[in-house]
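Note that this complex is displayed minus one protein chain, with the remaining chains in position.
The block that comes next holds subunit A.
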Amino acid sequence: MELYQYFNQINDSIYKPNGQALTDLLSLSELIAVTINNHPNNPFVKIFNASQTAKNNTKIQQLKKIDQLVRKAHDIDSTVQNKLQQSSLNESQYQAYCEIVSHRLRTITLIFDQNYSEAFNEFSKSVESFIRVFESWSIPVMYKYCYDIRMLAKLATINGSATVDASGKKNDYYEDASRLLSRCFQSATGDRSAVMEQSKKRASLGIINQLFQIYFKLNNLKLCKNLIKAIESPGFPSLETYPPQQLITYKFFVGRLAAFEGNFKKAQQDLLSAFNKCPPNIPKNKKLILLYLIPMQLAQCKFPKKGLLQQYNLHQFIGIVDGMKNGNIKQFNQCLATNQNYFISKGLYLILEKLKIIVYRNLFKKIYLITVSMNANSNAKSRVPIQNFVAALKWAENETVDVDEAECIISNLIFDGYIKGYISHKVGLILSPNNPFPKLPLNYIKYLSIVINCDDIYRSVGCDFEC
């Protein structure tokens, strides 16, 4: 009886057509999420809220009932053929829908049997069949299928059923899922319809977000570039027309990519927009965005207030922020060293290291102000002996600092535009009489943007994602 009802609902949703109804009927997200959570190898237990738990339980109970009936049936394929109506569909469309449903029913059985590897394969077939009948009205199904295939890849990977590759290849399921998602993307982008409101291209962003997740996990950031190029090209819907929650996810990944490539200004804009638009009831996402936004804001000399860092438990940045603001190079270095592993694991260490130039700028400005106040009555107000910098650096950073090293740092600051002045070996640093320390942030930040070595950073994000 239950199975009969289930097929009726599927028939209804296809013939109306109702994409959202079909999505709910085909969703495996709840089952996969709970199965991952209960898996002994899962290192990160997700805490569901009451409504999520209720939704999960209802859905899983439904699937259990259906699964019991499916197991009693002798041949799933013919059962599906009998129950699913062809109606106005042509023969190949009808066959595709039959395959979508039967592969999915097998997937459910395999998940309950804890055979996650086969479940992944079986669901892949369901996705392939879906691609054949994917239409504009079924875009929500496409989103769901793309998400579910990624989560199944995660489940199969956690389970450890991946064939161990001697060449050190990380996880096959993610590779397979990314290939499948690429085909989903192609089926969306291949739509030639002139009316954008009805184009399958509107599914692009949802698919790309799943691909980003996988490419970041596989540490294959170069592949993201092609996707961005495609989706931001003129033949595509403008970004603002996609569902807002997809845009947040997209901006998060695009912002991170820009950061890794040293394009800090773009990264700051993308991440700030994602952070401001991300709803506060998903603190995990807010924190993740903030983690990458903070270094970008720091490069623009916009400092997170302590309350913000405490709210999201990002205390690792407190010493970085205070050190930068006060020119306290000792505090900055100490904080960087103490949290070195944390920053490296997030791919942020090299970026933060580049901010040191701003710490020096603020420290040297203080040295200048102190020197001026010491010589209040002298006419040498715009001259600071190199010895003052050496003394400060010896005390605050490293006892081995000598005149050459201090002059070297000053030269860099002058070259980068942080200080207006010149060095006279006899006198010291001779500062411009007006505005010797231009207001931060500087319009052009040569140093910050050029020196980043992308390869190092790509490597350092390698351990970024755990699953």
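One rule holds for everything that comes next: contacts are C-beta pairs under 8 Å (C-beta built on N, C-alpha and C of every residue); 3 or more make two chains touch, one makes a residue touch a chain; residues count from 1.
Everything below uses one rule, namely that contacts and distances are computed from a predicted model.
Selecting from "Protein YAE1", "E2 ubiquitin-conjugating enzyme", "DSS1/SEM1 family protein" or "STE20-related kinase adapter protein alpha", the unshown chain of this assembly corresponds to "DSS1/SEM1 family protein" (UniProt protein name). Contact with the undisplayed chain is limited, among A:G190, A:P279 or A:P433, to A:P279.
Hidden from this view is one chain, which touches subunit A at 29, 43-44, 46, 147, 157-158, 213, 243-246, 248-249, 252-253, 272, 276-277, 279, 281-282, 284-285, 288, 297, 301-305, 307-308, 316, 325-328, 330-331, 333-334, 336-342, 344-346, 362-363, 366-367, 369-371, 373-375, 378-380, 383-385, 387-388, 390-392, 394-400, 424, 426-428, 430, 439-440, 460, 462-467.
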